[in-house]
Every structure is written in structure tokens, then in C-alpha cells.
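As C-alpha cells, the structure follows; a few thoughts come after it.
For this view, one protein chain was removed and the others were kept in their places.
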Amino acid sequence: MKSSLKLTLGLASAITASTAASSVAHAEDLTLCWAAWDPANALVELSKDFTKQTNIGMKFEFVPWTNYADRFLNELNSHGKLCDLIIGDSQWIGGAAENGHYVKLNDFFDKEKISMDDFVPATVLGYSEWPKNTPNYWALPAMADAVGWTYRKDWFSKPELQTEFKAKYGRDLAPPKTYDELKDIAKFFQGRDIDGKKVYGAYIFTERGSEGITMGVTNVLYDYGFQYENPKKPYDMKGFVNSADAVKGLEFYKDLYKCCTAPGMTDAYMSEGLDAFKSGQVAMQMNWFAFFPGLYKDPNVGGDKIGFFPNPAGPDAHFTQLGGQGISVVSYSDHKDAALKYIKWFAQPAVQQKWWEIGGYSALKAVVEAPSFPKSAPFAPDFLASMQMVKDFWAEPSYATLLQAMQKRVHDFVVADQGTAQEALDSLVKDWTATFQDDGKI
Amino acid sequence: MLNRTAENAARATPEPLARKVRGISDKGLAWLFISPTILLLLAINIFPLFWAIYLSFTNYRANRSNEVVKNLGFANYQRILGDQDVWIAMQTTAHFVFWTILLQTVIGFTLAWLIDRKFRGHAFWTTIILVPMMLSPAVVGNFWRFLYQPQTGLFNYIVAFFTGVPPSSFEMLGSVQLAPWAIVIVDTWMWTPYVMLICLAGLRSIPEYIYEAAEVDRASNWRQFWSITLPMALPFIMLAVLFRGIENFKMFDMVNLLTGGGPGSTTEVASITLKRQAFESWRTGYSSAFAIILFVAVFGLANIYVKALNKVKQR
Partner (left out) sequence: MSLTTAHSVVAPSANSKRIAGTIIVAYALISIVPLLWIFATSFKTPPDSIAYPPKIVFQPSIEGYCNLFTTRTRQAPEYINSLGPATGICDETARERNMVIAGPSNFLPRFVNSLIIAFGSTFCAVFLGTLSAYGFSRFKVPLADDLLFFILSTRFMPPIAVAIPIYLMYRELGLSDTALGMILLYTAVNVSLAVWLLKGFIDEIPREYEEAAMIDGYTRLQAFWRTVLPQATTGIAATAIFCLIFAWNEYAFASLLTSGTAQTAPPFIPTIIGEGGQDWPAVAAGTTIFLVPILVFTILLRKQLLRGITFGAVRK
């Protein structure tokens, strides 16, 4: 009886909470579209200040990562008016610019004295520019991000494990510097019993439907010498995408997947990684820096128990996959002026500072190059280091087709055990060549 | 053209019915009553269909609306019919359709036949059994992902309870071998009641006197089942099979939410391939051609279905 009363009360309060907040009258309402993840919820909290200052209400449309590109590219292509502001993925910029989905921001930046020189160069190149390396801006860098790693500091520092590891591998059990070291450590933890629980070595991305496995495998491929195209001849991919080194990299990713991951990780992306790490299943987790503030605050595995390291190096190179997004104004919106006001507000150094404090990643130099920044969070130094070595997937207008081909070829090989690494990358070259031919680029 | 058909319809109304008393004539009324439906279907179904046929001969892409559209002739069709991945998707679809229909027909018919015993409370339990088929395949299918979690899902736990296999030792959705069965199980769970309900109607349509005659002839129970029950219920079973066949041929929502076509491409049925081409790669022309091919196939099935419907109706 008591619990049913509590339930009714709770339901009623939940519904009123959800209606009350939306029924407050504002001069205007803006809808901001982004992915559903920790930083987005932090942005909701941050935006309350904007509403206070301008009396412009903010509504949010957050979609899980696995549906994010699908849903919002569909929305943009349908010329819909749902989103006034969109925090769109870095790879969309080419298509969004060429098809007129985004408002070009150069004039606005000039008028409001917002300079792209104040932002971290890699983010300007990755999130704002199209064509790349030209001063044509379609977004303000909103959320800097890259792939990084978390590990269980408490496990790594167990004396008995340290001795055992040293005896076996002749070096200290410490965050890995190279992928070979990472695999050793993962193997070491795989299947081990820690605090009465069976644990696994590493968590890596394997998701099929959207971009997951690509965003995971590229970290290894880049380090092994994979290149998207001939640096001297654009769109010439033979021998660069499917080079012998790239094949080795892909084989390494599969080995790592087979030897050292938890069971059931056949279709796993960000959220599965978080769950695996938080529930104490894995020793090391590949994931986006965006989640690290939340993980650090986690009551079970955060604080002293968690450590961070940037993407390890490979035999050929040292890169990491670029993530992150810029914020753009949708050209079909009826509230473009208010949307620009939001960007103006968001670009202020004080707002950017608070953005970093409550769980976002600022791309503003004033924030990340401040002397206090590296000490402001345990993952801050690794984040800075990572942003120096980022590399991104194709940002061509055909990015979705290119991505889908890679998702299929890599997942078929790594997870579904079909064909060889060489065959997978050869097919990928064929798919990509066909796409660029369709586009008239070759 | 179809408009004119409706007009003809009215014009040909026989004299006694077309009696004009006051106000609108029968002819006008028939036209007035039928045409809104036809117009709506022309606008929302037929016009888009012709548009899709046109697009299927072009290289149009919905995400590049300002590009020049080129006429490709039959190139899209050639590409699809020669595409290995498309054939794999068609095979996956065929497997899915075959196994779901087989299981649903066998289980559904058995259930119907048992319910036909009219035990106490059979009406109540029949209603309970019917519940799954009324629910949204998307919303419920999504929840099955939870039931199939290898560590925490109820399904694995129940299987473990009965077989002794450790629950986290197999993954229904993640394994290449099991994933196709995972979707077959959910579809069977949802739609067996449908087949059951139609079979039940079939069993109840068999006149009592036929069995009485068989009793007089001292035909064995076995013989009665094979020579009376099954043949007489067959048109109904066919109806259920055809309808499920068509529905599962175009299956999208449940598979999309359960596996999204994975792992690899093991559960990528035709609708998922089509969705990827049309709404992720935005190869609108190509996917229109694919859509037309699927449509022709379904249209053929639908034709047979409607014939079966009319046959059952005459009973």
C-alpha cells in the first residue's frame, strides 16, 4: 500500500517535472540536436545560463550514438526544421557544406570577433573547415574529442600482480606505450580472478550498425601504417589502404579481439565499453575522452581506481582517431538569429571554462592551454597529448557510404570470421574506388 | 486511369438501384463514396510508386539534390542482380521466412488443435496466447535484446536452468551461428498465435457430420486426421502461411532492432540492405530499383494470397 502510494506520487511528480519545465514561456525556443551521452546532459545543465541571460528557451534532441548519424543526416537531407542548432559529427562537414545544410559562419565570426586562431588547430581543421585547410568555416568547435584508454589503476598496482607480470614479461606492469605491450597486458589479465570475479583483458569497439568498429580499428591501422590515400595522388588507395602493414594492423585488431576481450562483445560501442568497465569486467577500455569525466566521478570504479593513457603507438606511427564535433546552425531553421546568439554565448571563454568543468571538452586554447589545465583532471594531460596526434576518417560528402563499406568489411573479417585481412582490405579499396567513381572524383 | 474506373463503376449501376428519388443519384453517390479512397491511394501509393520507377533508372541521390540526374537505363537493375551481397541478403531472407513459417505453422496448428478440445477455460487462455501478436514488433523486439543479454538476460538464464549450459557461454545475438535463430525465435513467439487463430477457424469450419460419417465407417483416428481434419483445414493454413510469408519477406522492424543485420551480415534481410542503401548511403536511384524488384516479388505473392482469401471466403 505504502509503496503503491509512493509509486503514484513518483509517477505524478515525474510527469509534472517533465511538463513543468517545458511549459515555462520563453520569447523563443531553440532546439539543439546532438548525441545522447554524458557531455550532452552536461550541456543541458550549462545551457540553463543561456536561457537565464537571453530568455531564449532550449530544447534538446539527443539520439544514441548508434542512431545519431542515421537520424540527423536523414533530418538534414529531408530539409527538416527540427534542429536549429546541431552538433554534428566531424565527418558530416563535407556533405553538410556542399549541400547547404549548414549556415556558413565566416561573416558571423568576423562580426562577433570570434577567431578560429583561438581554438586548437586540430579541432578547427576537423570540425569547422570545408574544403579542408581553407578558411571556410561551417561550425564552431564545440566538443574536442579523441580515442583514449582507461585502465584499472587499483588492479595494476596490486603487488602480487606486479611481481607476476615482471617475472613473465621482464618489465613493470604499467600503462602500455605500444600496442604489443597492450596485448601482453590484456593477455595477462584475460580470465584472471580478481576480488572473486573473473575479469577480461581489454575492451575494444566492435559495433556494426553505425561507426563503431571503424572508429576502433583505425587506431591500430594508423599506427601500423595504414593510409587513406596516396599523399601525392588523391583518391589513389591501392597499396595504401591495403598495404602489407595495414593488413598486419587489421590482423592485430582481430587477434586482440579474439584473445583478450570479454564474451558477448560482438556488437559493442561506447556504452557497452562503459558498462563493461564500470561493472569491473575489464582491465583496460578503449573509449572516447568524452566519457572520462563521468568515469572519474563513478562511485565504483572512479577516483583512485581509474587511470588513463593515450592510444599506444604501433610499429610504424603514432596516431589516434579523432572524435568530437562542431556546433552549426541549420540553414532550414526558422530561428537562425537566436541560434547564432547561442554560438556567440557558447564561444565566450568563461562559458568554455565552465563547459570543461562540468563535463564537456573545450577546444578553446584559453581553456586547454591555461597552466592550470593539466592539473584540473587526471586525464587532461593525456587529452592534450592525444589532440596533437589525431587523424580523422574521410570527411567527403560520401562519407556515409565510405563508412558503411568499412564497417561491413572489417566486421565481416574481425567478428564474423569471413575471409582474410588482405581480402577485407582489398574489397574495401574496391568499394571505396567505386564510391569515388560514382562521385566523379576519379 | 483508375479514376475513370471509378466513374465507370458508377455509370454502370443497374437501373433499379440508380433510382433517383431526391438529391444525389446512386451513380453520383458511388463515385462520391469510392473516389476519396482511390484518390488517397493514388497520391500516397501509386504516384510515389511511379516516381520510384522513374528514379530506379537514374543515379539520383537524395542527399545531393543539386547534382545533375543522369539516366542510367537498366544499369541499376543489372548492378543489383549481379551484386553478391544482394543475393546473400535474399538468401538470408529466404531462410528467415522458411524457418519462421515452418515453426509457426507446426506449433500454431498443434495449439489450435489442442484448443479445439474445448477444455475448461479455453477462451481465457486463448486470449492470453493471442497477446504477443498485438504488440509492436519494434518495441517488444527491442526488449528482447535485453532478454538475450548473455550475462544478465532472462533467456540465457532459463536455457541454462533447463540444460545446465552456463548462461554466459553463448550469445544469441552475437554469435554468427545463433543470431539467425534468435530472430526466428522472437518472430515465432510473436506470430504463432496468428497462425493458431486462423487454424482454429479452419478446424471449426469442418462440419460435424463428416466426422460422424467417418465414425460409422470405423475410420481410425489417425486416418480421420489425415483424410478429414488436415485437408479440410488446409485452405486456412495456406492463408496463414501466405500472409506470414508476405509479412516476413518484408520484415524490417524486429530484425533492425534485435541485430541490425549483424553480426557481420548474418541476419541482414532484404529490407535492412534496402534501408542501408536508401537511407544511409543515400543511393536513391539504386535502392529504388531494389525496391521495385522487391515490390514485384511481393506483388506476385499478394496475388496468390488474395486468390486464397477468396477461396476461403467461399467456404
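When the chains are written out, they are named A and B in that same order, and each has its own residue count from 1.
The rule is short, and it goes like this: a residue touches a chain if its C-beta (ideal position, glycine included) is under 8 Å from a C-beta of that chain, and two chains touch if they have at least 3 such contacts.
Everything quoted here is computed from the prediction, not taken from an experiment.
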Given B:76, B:175, B:229 or B:259, the one touching the chain that is not displayed: B:229
Contact partner of the left-out chain, one of B:74, B:98 or B:146: B:146
Touch residues of subunit A, complete complex, unshown partner: 3, 6-7, 9-11, 13-22, 31, 33, 36, 38, 41-42, 44-45, 60-64, 67, 71-72, 74-75, 77-83, 271-272, 274-275, 278-279, 294, 297, 299, 358-359
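Simple rule for what comes next: only the chains that are shown with their structure count from here on.
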Distance between chain centroids, defined by C-alpha means - subunit A, subunit B (Å): 39
Subunit B - residues contacting subunit A, complex: 59, 62-66, 149-151, 168-169, 171, 173-176, 259-266, 276, 279-283
List of subunit A residues in touch with subunit B within their complex: 66, 69-70, 73-74, 77, 95, 98-100, 208-209, 263-267, 397, 400-401, 404, 408, 411-412, 415-418, 438
